[in-house]
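Submitted below is the structure of interest, expressed as structure tokens.
A single protein chain has been omitted from the complex, and every remaining protein chain is retained in its original position.
So, subunit A:
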Amino acid sequence: MESNQYVQFFDGGIEPKLETLGGKGASLVIMTSAGMPVPPGFVVTTAAFDEFMAAAGIIQEIHDLLDGLDPEDVAQVEKVSAGIRADICSKPVPEGLRAQTLAAYEALMGRFDTPVPVAVRSSATAEDLPDASFAGQQDTYLWLEGAKAVTEHIRQCWASLFTSRAILYRLKNSIPNEGLSMAVVVQKMVNSKVSGVAMTLDPANGDRSKITIDSSYGVGEMVVSGQVTPDNILLDKVTLAVVSEHLGDKHAELVPDRSAHTLVEREVEEERRARRSLNDAELAAVAAMAKRAEKHYKCPQDIEWALDADLPDGENLLLLQSRPETVHSSKPAAPKAATGGWAAALGATGAGQAPAGGTQAGGTPAGGTSAGAGGFSLGSITASLLKASI
């Protein structure tokens, strides 16, 4: 299904706008288009909210109720808030808008063999609500199944614009009530069969030419909290070749129990413990994604990722979180190596006459820079030869 003014898929290819998608929605669309596969879903845009409010005919009434509210009179604020939210949750949604939302939900479900649970979250534009974490805590609904539950909770997100806390915040900060709007994110719940973390450097020495991956079965919590020993793999960042790997014990896994809407712990059978939890292709995909995240955010990243059991192989890798790696990335990128003082102007002898390798190098940015960067160091050449072992 194509995105339109009311619903926009993360991978719908439409330019993300904060004012129509809210902060969370815009960030999900940006990450998806940067090649970072977040759990699939769509945003119900602020246009949908605006359309609903207009059709409900309650805008003026709300303004009247909010005008002249005394921030100190908490009981009155509570009463007004409850009234507005009850209104929002009871007014009919315009048929066209409702059809678009349902179609988007069906299209999302259509990507899986059987319908999967989703999370519904509010996605406020920055000025509307105190802060993202505050909003997020209030308006995240997990493990929702079926169109009815989803549309109900979208409405609850809309209503959350008028919680007493939100109203008080705007009053205290003199934020006008005119033009308030709210986007809502509908996103697949992650069903991790394998998950873990990845760092775009070697934490042992800060070497930025490596990617480290920890990987285990089920949801990542057991890895993060140290309850299982995950597989640990060190890869070369440039070629993605495996430099070293250590298989962890991975004795237990946390997996979603859909009927209970929770996670349960279970033993991992011998056969799965004994092998690496990621196959070669999956390993390369995790590493490539970590590399993309680093490139996107322009500093070493520490990511959380998962392979989703509901998605087909090759499309099942999801990025759950990406944050800057802070321990090593403040240090110099690499150990200082001797540069030596003896310079010979090899570059000046004419790269154009160099053998094949040299000629091509002349065309690369690396080669081009090196010509002006001085020559080689005999001292270091000697040191290289004298090294006990290479």
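By our rule, contacts are C-beta pairs under 8 Å (C-beta built on N, C-alpha and C of every residue); 3 or more make two chains touch, one makes a residue touch a chain; residues count from 1.
Convention: contacts and distances are computed from a predicted model.
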Just go with whichever of "sn-glycerol-3-phosphate import ATP-binding protein UgpC", "Sarcosine oxidase subunit beta", "PEP-utilizing enzyme" or "ABC transporter permease" UniProt uses as the name of the absent chain.
"PEP-utilizing enzyme"
Given that one chain is not shown, which residue among A:Glu51, A:Asp139 or A:Asp202 touches it?
A:Asp202
Touching the hidden chain in the complete assembly: which of A:Ala34, A:Ala82 or A:Val243 does that?
A:Val243
Which parts of subunit A are in contact with the chain that was left out?
202, 205, 207-210, 234, 236-239, 241-244, 280, 332-340, 342, 344-347, 349-351, 353-358, 360-361, 363-367, 369-371, 373-390
